[in-house]
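Of the protein chains in this complex, all but one are displayed in their positions.
Labels run A and B following the written order; every chain starts at residue 1.
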Amino acid sequence: MTSNTKFMSTVATGAAALAVMGSVSMAMAADYPSKPITLVAPYGAGGASDMASRTMASVLPSYLGQPVMVVNRTGAGGVTGSAYVSKSKPDGYTLLLARIGSQTVSPAMKKNIPYKYDDFTMLGVIELNPVICATASSKPYKSMKEFIAAVKANPGKMSFSSAGVGSMLHVAVPLVLKLMGVPNPKDAMNHIPYKGGGAAATAAVGGHVDLVCTNSSALTSHIAGGKLRPLMITTKERQAVAKEAPTARELGFPEVEVLVGWSGIYGPPNMDPKITAKIRGALQKVKKDKAWNKFTKALGSVPYILDGPSTKKFVDDQFGAFSTLVKELDMIIE
Amino acid sequence: MIENLSIAFQLFATFDNVAFLFFGVLVGCIVGAIPGMTATMGVALTLPFTFYLPPVTGILLLIGVYKGGIYGGSIPAILIKTPGTPAAACTVLDGFPLAQKGQANKALHMALYSSCFADFISNIALIFFTGFIASFALKFGPPEFFALILFSLTIIAGVAGDNLARGLIAACFGLLLATVGLDLIYGTERMIFGETELMGGVKFIPVLIGLFALPEIIDHFTRKLETHKQFAGLGHEGVTMAEWKRCFKSVVRGSFIGVIMGAIPGIGGAPSAFLSYSEAKRTSPNADNFGKGELEGIAAAEAGNNGVCGATMIPLLALGVPGDVITAVILGAFMIHGLQPGPILFEQNITIVYAIFMGIMLSSMYLLLVGKVGIRFFARISDVPNSFLYPIVLVLCVFGCYAVGNTMFDLMVMFLMGLIGYFMLKFNIPAAPFLIAFILGPLLEDSFRQSLQLSRGSFDIFLRNPICWVFLSLAILSVVMIIRRNIKLKKDRGLAAMILE
Partner (left out) sequence: MFFARFSDAILGAILCIGSLVMILVIIPISVQVPKSNKVLALSPDFWIKIIVWISLALGAYLIYSGLKSAKEQLSEEKIADIKYQRTLHHSPSRSVTMAVIVVINFFVYYLLIDLLGMVLASVIAVIVFVLMCGERRYKIMLPVAMLLPVGLYYFFLKVASIPMPLGIFY
C-alpha cells in the first residue's frame, strides 16, 4: 500500500510540473512571439510549397526571435492542411504556407471543401512562381500557335496532365485554351490527373501527354536538358530559366498573366492586429534577406513579398478570375 | 575523364564530406529504427541543414540519411514486429519469427549484409547504367504502369501463407480501404462521411503501425502471466558462410528487382521488397518455411528494399525526375544550390556527379559499419522485460504516428487499424497481403483510369506496346501457376487423407 501512495504522489508531482511548464507557455499578443511558431505546409515533402516553407522557416526566426517549425499536413491537394489552419486558434502560433492551388483554385472549383478562399488572415504573398506551358521535345509542336491549331484540328484528341482535380494545373489549360479562342475549352483537351505536380511534369517529359502548364521550377531542369520545349511563360518579361519561351504578352494574350503561381503566409481568421503587424513587419525584413532571396531564386521562384492590402487585392483578383472561369466552363464540383 | 575524376576526388575527399556522410548514415539508422519515423521524414528534417553546406556535402548528408533510414527500418521489424519504415514491412514476415526463436542476432546480421550488398549493386547500376535505365523508365506511361502493377499484385499469392482465400480477403480489405478519399478523376467524395481528414485518403503510416504493432500488443495481454517470459534473447549466432551462400541467389535477385523497381518513378521500396520476397519463396527449396522464420526471406526482403536506394537516384540524376518523396527532397537540395539534375548536370557539373558517386560508394561501407555497431546497441532491447517492452513500444508508436501526420486523426486510424488487425490475427487473415493491396491498389486504379481517360474509354490502350504485353503475360502466367499449385495442393491433401483412411 505504501508503494501505491508513493506512486500516486509521484504522479501528482509530475502532473503539477507539467502544468507549470504548460502555463508558462501561455502567451499574450504583446509579447508575441514567446514560443515556437508552427508553419503548416499543406503539400508533401519535396514539393514547391514544402521548399518554400522550409526556406522561409530557415530565415524567419532571426526576425521574429522564435524558431519556426515546418509541419507537413498533407492530403486532398492542400485542402486538409488549409482546413486545419483555418480552424486553429488565431494566436499567431499556427500559420499556413498558402498556395495558389489550395487557396484560390480549390475554393473556386470545389464546393465540398470546408473553407472559403477568405477564411484566413492573409499575412502576405512571399513569392511568385512563373507558369510555363511546355510540351515534350519529341512532339511536333514548335510554338503555342502551332499547338493551338492542332487542338482546334483535333478537338478532344490531345491531352494535358495536372496535379489533380482542383490544382492550378487543372484550370491552367482550359484557361489558356479559352483565352486563345479554342471552342469548348473544357473538353477540347483530355484532362489526365496525376498525384502531384512532379508526376504531372514527368508525364509530359515522357510524352504520355501533350501539354503541361505548371510552375517553372518543376520544368526548368527538363527544359535545360532538352526534354521539354517551352511554348509560353506567363510573366511580363522573359525569364532566364527559359529564355526561348515567349511571354503571353508577346503572343498577344496579356490576360493569361492572371495565371501565376504564388506562395504566401496565411493565419487563421480574426488574428490580433498587433500580431499580424509583427509578422508582416518580419516579412518585410525577409524581403531584404540575402540568403532567402538566393534560395528562392535558386528554386526557380521570384521573391515577391507583398504587404497586407496588396496581398488581399492580389488574391481577390486571382480568385475572381478563376471563379468566373470555372463557372463559365461548368467545372464546379459539388 | 581522368582529369575530371581527379578533380572530383579532390572535391569529395574532404573531412566534411566524409564526416557528414557518416553522420547521415548514423542519423538515418536511428530515425529508421524508431517506429513511425520514416526515412522520408529523416531526409525532410535534415534538408534545412544542407542549405548552409557546400552542395556535395549537403547532398551526401541526405543520401546518408536515406540509406541509413531504409536499413534502420529492419531493426524494429525483426525485434518488435514493428516495421520502422514502410519498406521494412516485408522483413517482419520472417524476421520476427526468427527473433521469437531466439535468433534475432542472425536475422539482424542477415538483414544488414543483404542490405549492404543490394545497396552496393544498386550503386553500381546507378553509376554505370544511368543513361540506359533512365530512358527505359520514362517509357512507363499509365498503361505500362497498369500492367506492371497488375503483375506485382500477383505477389499477394506469394505472401498469403498456406491459405489463399484468406490472403485474398486481406487483399480486398486493403484495396477497399485505399479507395477512401477524393476521387482522382472527378474530385468527388468516396466514403468520406463528411470527415475533412479523410479527403486525402487513409494515410499509410497509421495503417502500417496499427496493422503490425498493435495486434501483437493486444495479443500479449491475452496471454497468461506466467508465459510472459523474458524476451527470447538475441542469440549469439551470426550468419554462417553456408547460410550466406544459400541465400546469395535471392540477395542478387532481390538487388536487381530493387534496381528495376527503384528506377521506375513512383513505386518505391515496399512493393520491391515484397516482389523480391515472393520470387525467393517461389524458387526456394525451403518455400514451406517462408513466413515461419526463414533466413532467406529476410535476405530477399532487405535486398529488395535497399536495392531501390541507389536506383531511385537514376531518374533523378539522369532526367531530373524524382522517383519518390525522398528523391524529391534531394532534388530540392540540388536546386537550392543552383544545380539542375538532368543531362545538363552531366554536361556542366560532371565533377560534382562523380564526387557524389564516390560518396555513394562510401555510404554502402558506412552502412555496414554503422549497422554492425548498431546491432550491438539495439541488442540491449533484449534486456528489457516484456512487461516494459510492450508499453514502451506502444508509446513509441503513438509519438511516431503523430509526428508523421501531425494530426490526432492519424492516431485514431492507428488504433482502429490495431483493432482490425487483431481480428485478422484471430481469424488467421495474414496482414501482408492487406498491406500490399493498400500500397498497390491506388496505383492500379489510378493508372487504369488514367489510361482509359487518355484513350477516351477504349481498352486497346492496354496493349499499346511490348512493355504492356510482357507484364500482362507475366501476370496471366503467375495467376495460372498459382491456380495450378493450389489444385496440386488440394490433390496432395486429398491423397494424404485417403492414405490415412
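In this text, contacts are C-beta pairs under 8 Å (C-beta built on N, C-alpha and C of every residue); 3 or more make two chains touch, one makes a residue touch a chain.
Because the structure is a prediction, the values reported are computed rather than measured.
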Would you mind spotting which of B:L168, B:V252 or B:L369 touches the chain that isn't drawn?
B:L168
Residue among B:M191, B:V373 or B:L463 that touches the chain left out of view
B:M191
Among the options B:T14, B:N289 or B:N406, the absent chain makes contact with B:N406
With respect to the chain omitted from the figure, which of B:T130, B:Q453 or B:S478 is a touching residue?
B:Q453
By the contact definition given up top, give the residues of chain A that touch the hidden chain.
3, 6-7, 10-11, 14-15, 18-19, 21-23, 25, 36, 38, 67, 69-71, 333-334
Mind pulling the chain B residues that touch the left-out chain?
37, 41, 45, 165-166, 168-169, 172-173, 175-176, 179, 183, 185-186, 188-193, 214, 217-225, 227-228, 385-388, 390-392, 394-396, 398-399, 402-403, 406, 408, 411-412, 415, 418-419, 422, 427-429, 445, 448-449, 452-453, 456-457
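Note that only the chains that are shown with their structure count from here on.
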Counting in whole Å, what is the centre-to-centre distance of chain A and chain B, each centre being its mean C-alpha position?
30
Write out the stretch or stretches of chain A touching chain B in their complex.
40, 44-47, 50-51, 54-55, 57-58, 71-77, 79-80, 83-84, 109-110, 112-114, 156, 159, 164-166, 190-195, 198-199, 201-203, 205-206, 208-209, 217, 220-222, 224-227, 291, 295, 298-300, 333
What residues of chain B sit close enough to touch chain A in their complex?
40-41, 43-44, 47-48, 51, 138-142, 181-189, 196-197, 199-201, 203, 265-266, 319-322, 325-332, 335-338, 340-344, 405-407, 446, 450, 453-454, 456
